[in-house]
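Omission of a single protein chain aside, the complex is shown with its protein chains in their original locations.
Right after this comes chain A.
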Amino acid sequence: MSEAGKRRYLCFYCGTVYDEALGWPDEGIAPGTLWEDVPDDWVCPECAASKADFTLDEDY
């Protein structure tokens, strides 16, 4: 199981990666933001898929 703070989540639709260590500063999400703290209405910056369409990258 990946350790909180070092997890990566993948967009089901386009493969965009949300990396907790990096956050998404362009969207106001600071580095180190845990996935559960990313707002529920955040959407994939590449394809607009919803947060619910991201899944944990188990291989990371």
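Assorted remarks:
The definition used in the following text is that a residue touches a chain if its C-beta (ideal position, glycine included) is under 8 Å from a C-beta of that chain, and two chains touch if they have at least 3 such contacts; residues count from 1.
Definition applied: contacts and distances are computed from a predicted model.
Remark: of the listed names "ABC-2 type transport system ATP-binding protein", "ABC transporter permease", "Cytochrome P450" or "3-isopropylmalate dehydratase large subunit", the one matching the undisplayed chain in UniProt is "Cytochrome P450". In the complete assembly, the contact with the undisplayed chain comes from A:Cys47, out of A:Val17, A:Leu34 or A:Cys47.
The omitted chain makes contact with chain A at the following residues, 12-15, 40-41, 43-50, 52-53.
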